[in-house]
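One chain of protein is taken out of this complex; the other chains stay put.
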Amino acid sequence: MHHELGLDRRALEALADVSYSPADVGAAIASGSFSTEAMVVAPCSMKSLASIAHGLSDNLLTRAADVALKERRRLVLMVRETPFNLAHLRNMTAVTEMGAIVFPPMPAFYHRPQSIDELVGDTVERVLAMIGVESAMPRSWSGL
Amino acid sequence: MHHELGLDRRALEALADVSYSPADVGAAIASGSFSTEAMVVAPCSMKSLASIAHGLSDNLLTRAADVALKERRRLVLMVRETPFNLAHLRNMTAVTEMGAIVFPPMPAFYHRPQSIDELVGDTVERVLAMIGVESAMPRSWSGL
Amino acid sequence: MHHELGLDRRALEALADVSYSPADVGAAIASGSFSTEAMVVAPCSMKSLASIAHGLSDNLLTRAADVALKERRRLVLMVRETPFNLAHLRNMTAVTEMGAIVFPPMPAFYHRPQSIDELVGDTVERVLAMIGVESAMPRSWSGL
Amino acid sequence: MHHELGLDRRALEALADVSYSPADVGAAIASGSFSTEAMVVAPCSMKSLASIAHGLSDNLLTRAADVALKERRRLVLMVRETPFNLAHLRNMTAVTEMGAIVFPPMPAFYHRPQSIDELVGDTVERVLAMIGVESAMPRSWSGL
Amino acid sequence: MHHELGLDRRALEALADVSYSPADVGAAIASGSFSTEAMVVAPCSMKSLASIAHGLSDNLLTRAADVALKERRRLVLMVRETPFNLAHLRNMTAVTEMGAIVFPPMPAFYHRPQSIDELVGDTVERVLAMIGVESAMPRSWSGL
Amino acid sequence: MHHELGLDRRALEALADVSYSPADVGAAIASGSFSTEAMVVAPCSMKSLASIAHGLSDNLLTRAADVALKERRRLVLMVRETPFNLAHLRNMTAVTEMGAIVFPPMPAFYHRPQSIDELVGDTVERVLAMIGVESAMPRSWSGL
Amino acid sequence: MHHELGLDRRALEALADVSYSPADVGAAIASGSFSTEAMVVAPCSMKSLASIAHGLSDNLLTRAADVALKERRRLVLMVRETPFNLAHLRNMTAVTEMGAIVFPPMPAFYHRPQSIDELVGDTVERVLAMIGVESAMPRSWSGL
Amino acid sequence: MHHELGLDRRALEALADVSYSPADVGAAIASGSFSTEAMVVAPCSMKSLASIAHGLSDNLLTRAADVALKERRRLVLMVRETPFNLAHLRNMTAVTEMGAIVFPPMPAFYHRPQSIDELVGDTVERVLAMIGVESAMPRSWSGL
Amino acid sequence: MHHELGLDRRALEALADVSYSPADVGAAIASGSFSTEAMVVAPCSMKSLASIAHGLSDNLLTRAADVALKERRRLVLMVRETPFNLAHLRNMTAVTEMGAIVFPPMPAFYHRPQSIDELVGDTVERVLAMIGVESAMPRSWSGL
Amino acid sequence: MHHELGLDRRALEALADVSYSPADVGAAIASGSFSTEAMVVAPCSMKSLASIAHGLSDNLLTRAADVALKERRRLVLMVRETPFNLAHLRNMTAVTEMGAIVFPPMPAFYHRPQSIDELVGDTVERVLAMIGVESAMPRSWSGL
Amino acid sequence: MHHELGLDRRALEALADVSYSPADVGAAIASGSFSTEAMVVAPCSMKSLASIAHGLSDNLLTRAADVALKERRRLVLMVRETPFNLAHLRNMTAVTEMGAIVFPPMPAFYHRPQSIDELVGDTVERVLAMIGVESAMPRSWSGL
Partner (left out) sequence: MHHELGLDRRALEALADVSYSPADVGAAIASGSFSTEAMVVAPCSMKSLASIAHGLSDNLLTRAADVALKERRRLVLMVRETPFNLAHLRNMTAVTEMGAIVFPPMPAFYHRPQSIDELVGDTVERVLAMIGVESAMPRSWSGL
């Protein structure tokens, strides 16, 4: 986040309604009884993907994802890596078999976006649609 | 291409040194004896990926890729899709086991690119590096 | 259709609200952003089944099915073949693992249907129930 | 049989040359030395399919089928179910790998049958052809 | 039930709205057209688990579970055994791949339950939540 | 037993120290807490083998075997069938992976046995050695 | 054919008793009821092999092969490629598991053939023997 | 432990003969030459299970378990989770294939325990029996 | 043979119509063009089974068996071993998948044979029946 | 060699720069430190293929191939057999997964070779190209 | 042995209590009835490993190991090779699944051994401990 956006942790937390430390594995969202409709991991590193694929709940993020899978809730993983090696592909296959959705933020150019912001916005809108959130952005679009 | 770039076929062919029709399965590049160092499929549709993964050489592109694999030459597939379903993941796994490299054009933001052109350029540079072509663009970069 | 029902293409299209050419892979229904609740392929040939099972989106029908699977929407395949060979069975298994529902139009005789029309109607009703459509036909039935 | 045809057991047995109780696992047809050319299970319930697929010879029918497979004789299973779940598909795959033929009574409409009787008759004829029995019904037909 | 609770069959049936004999494989709940939201098997013996995992619908319970799976309805299996051998684990894996949910009644001590009744009650509440039934018991809890 | 030895059930039970009905699934030997060193199934039908391989504890014999496997005790299955079909072989492989020992009563002729009794005795002795029971028969032998 | 033999389509058809267009998927030989003893695909391209291996009946040739496999008739595929990549090998394995025979036209030199014609003739004779056709060529030979 | 029992670390350590820090991967018990008869992990979190299943010895507990497996000593894992997702089941299967025993603390009600203490005590006794420790509690019991 | 029957090689060869040395891998029967209906390996050692299962044609026997499998002729392997280890079972499974028949000489006692000769004779008769040879022994029998 | 070419061992050795006995497993070329660029097995019998596929280094040839694979050097196997049985195909798949190249000497007719010598020469040239050896034969060719 | 130690066969045999020729497949130790506690193969070549992994009992050593596995006795294989190719790893995995212990003589430096003799001695001690033999060497050590 610091490298890509120039944001520090405080600035990010200010944007969030709620934030947790990754080390806080006992947080409410790590409990099956904490009711959610969906969970999005954005971005999802290869390390987080691997942990989720193998049930290795080593921090709050991966424990919460593990819970989402055992409670059969929608889990979307915005993996980001290129190229893929065999371990990455096996892990993406495993989480898909477990019920998660692998959603790489692959930009589409169908709309001929004019800026990186617009390009990123399109991806965000598509992910929100995936978990049933009505987008605030009114422009219709036709997907990939 | 037409949707994304506003280019028609003629304009594209004008940019190419050589171009073939997909239907021309008997073209020189479909022969194992046509000597190449590497082949890049950009972009690689889910349909082309599936054909290559299953050895279904139904046009010049997929036949040439099949030949690259049997001759053990470097083959890079710039797949573009989101989200992935299980068939996509199995196909990417299969081509990786067969020796190809799955290289989705996933943008990196480490350099804080200022425009879509720059973002696309970074990806192009990385693919060229992958097949051993010295980039014409001098700026060093640090990858994902 | 011509062999089985004596219908030509025009007659069929007259019955439909909307119809597309299989070659029109860029049609709206091939886009993930085209919102649907479910898709039924009726009948589903062994060729279409194979294409869907392997992610080989070679026409509008199989591309739309591929999209339904990646968007995790309900996809029902009314496969029709007998006997099954190993490839047919592996393909049916693959699409089931991918989330589709293999629904062969196997007639049930529990209601002692009096005509082929009634027999076909029972199957249609069951498929509609599968995708959540209230049948227009009031008679209750008890399934297989 | 009672639900579908209104036949009771006695009526059925009157139509048969020989009949056995399912519990009679020691009957002649359960012996490898009882010479047969083929065996047809019609209809074949999901339960019988599962028993045969796993070698679970829990009654005369499934024991006889098990023997047919170990003696490498033709075994045809007219499975009847819709939709298929994963267990059904795995079982059909298993029996096919073991040498059996999965033959669902899927009606064909190529001949434009005029009644359910005709439709059923077509299927019966095809199964008889599968085990080498010349049909008594002279009308040629062209299959699925 | 007799060993664990001292209840006989009559007492149990008095507590139920509807009850069926396991041998009544033709009961309404064994039909795909009998509309249900979910099915819970409590407790689920290793034998029932095995039957469901292999599609061996040998009584009303396992047939109804098989139907739930083919109709893609929620099926929760409260398996109870310890330790697990390899067959148990393979069967639990198989039913999970088929869409069922393996839900062993493993007591949680987070709430520091004061009695076995409370401990059992917690598990019951969690299962009801799993199938979307609002619990009558108001006390909030935080799950495992 | 009746076919092979001319013994009826009463005669057999007279030879045994303890005997149970197969239907008595609640017998002491079906409990993990009933302490045993080993269990031998002799002979082991293909049906019993299949039940054990899939964890389908449908009678006292197969439940006891299932318990032996979960408690990691020695379990020897004297399977008797010829030829083997694929289901038989997969079941024998499965129980071996689960920890059981497949011990077909295959006669050895190394000792040049003079009678069927002697031949059967040799096999019995070898099985007893397998579970650590000192044979009462003093003659040394050299196995297969 | 044109490249290898200098024959055009008309000349080939003149040599055949019957010939069909690959696009004629409704031809008689695509029906299970068209009675044949065996089918030979000579030569069998990697594309045809892939289609048959995956049940992708995309033209008359591959549909007819698919039918041969479902009707359990002898199907011989004279594949021709070198070297093999992993997709080719997996496809050959799949069709063999499905019951087909992979018969590459690999020349044998045991007879010390004096010309390419003789070498080709040997292979043809062996294939004919494989499908039970008495060769017209009287010279005995001893195979590979 | 704090949530469930109200015990802090000091209180627990007071109950133990020996205690180690999880970070102390060089402790004696992590060595193959430290002679033990068995190891019990109680309770065994899904994270520890995953680490052991994949050989990821990331702390003293999982390293010691890894050593137990390589030295072929008895290892009992008292996993505690509900429901299971596919990763949990695959991990339990993997450790079982590696020789460990998955022993969830699933309460049995056969004895009609009167309190949670008694219920927990039964499980403890059964685990001790599993590793060959004579229980101090004299009351006989009959297990599940 | 010497240990079991007291026969030496000469005596055995005197009983045979034709005999070959195992080292004579170029013998006529190792050629695909040597026409046979079936091949029986009696007895079939675990070593021969392993060679055939893996295509390791290291002597005349295993080469001839390999040829029988590639020419799709009936191959019967009278394996003799007890107990089976995992390698034996995997090899028997492999040859069965390849088309061979695993036929252990497991004695049946249904006929209450009076001597070892009779017992062996029964097995021989059954194998001969398996390959379509009319037995010279007139007594009917009922198999296992 | 004797059957096919009429050459004896001495004549062959005279053509070679260096030759070893197959029994000389301690020869220099069996050592990983003997530096080579590639190894070609021509022809490669089904027996040698099987040995290499399973790591069964039973003579100098298969040991040298095993070393080539462990040192990750190019290994080309000119397998020669027809038809293939399942063991052959599994072995070819295994060696390909291990990094070897299966290169059957399948003649191509694109150049319309005029003699067997020319046909063989084409194959030799292609293999030499595969291992990076410039052919002495100047005529360009276009491969399969 | 000659290369590594300068010992000839006679010198080695003088050190042994008993020695057999590898060709003596009928020796006492190849019989299941020859009672042993454990068997160590030191060193275990890749060839012996492959033979054991596939049940290919081609000499006394591999036959004895095969017997150890079928009798479920402890078998320790001191494999020695580097690097491993895929066949080596698959073979080591197979024997481990079959119950053997792969024990490469990998030196540990924890004790800071002062000489090769000491280093070898440590490994020998560890293997002896593995099969329950009290070492004669008193110095305690802490393993890897």
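All chains are identified by letter, namely A, B, C, D, E, F, G, H, I, J and K, in their written order; residue positions are counted from 1 within each chain.
To be clear about the criterion, a contact is a pair of C-beta atoms (placed from the backbone, for glycine too) under 8 Å apart; a residue touches a chain by one contact, two chains touch by 3 or more.
Keep in mind that this is a model prediction, so the values were computed, not measured.
Annotation: of H:A94, H:I116 or H:M130, H:A94 touches the absent chain (contact as defined above).
Checked against the full complex, the one of A:S31, A:S57 or A:N91 touching the unshown chain is A:N91.
Although one chain is not displayed, its contacts with chain J can still be listed: residues 28, 31-34, 71-72, 97.
The omitted chain makes contact with chain H at the following residues, 26, 52-58, 63, 66, 69-71, 94, 97-99. In the full complex, chain K contacts the hidden chain through residues 3-6, 76, 80-86, 89-90, 92-93, 96-97, 101-107, 109-110, 112-116, 119, 123, 126, 130, 144.
As a convention for this text, only the chains that are shown with their structure count from here on.
Shared contact partners of chain F and chain K, listed by label: H, I.
Centre-to-centre, using mean CA coordinates, chain A is 50 Å away from chain J. Averaging C-alpha coordinates per chain places the centre of chain F 26 Å away from that of chain I. Contact with two or more other chains is made by residues 71, 97, 101, 126, 130, 144 of chain A. Chain pairs that touch one another: A-B, A-C, A-E, A-H, B-C, B-G, B-J, C-D, C-E, C-G, D-E, D-F, D-G, D-I, E-F, E-H, F-H, F-I, F-K, G-I, G-J, H-K, I-J, I-K, J-K.
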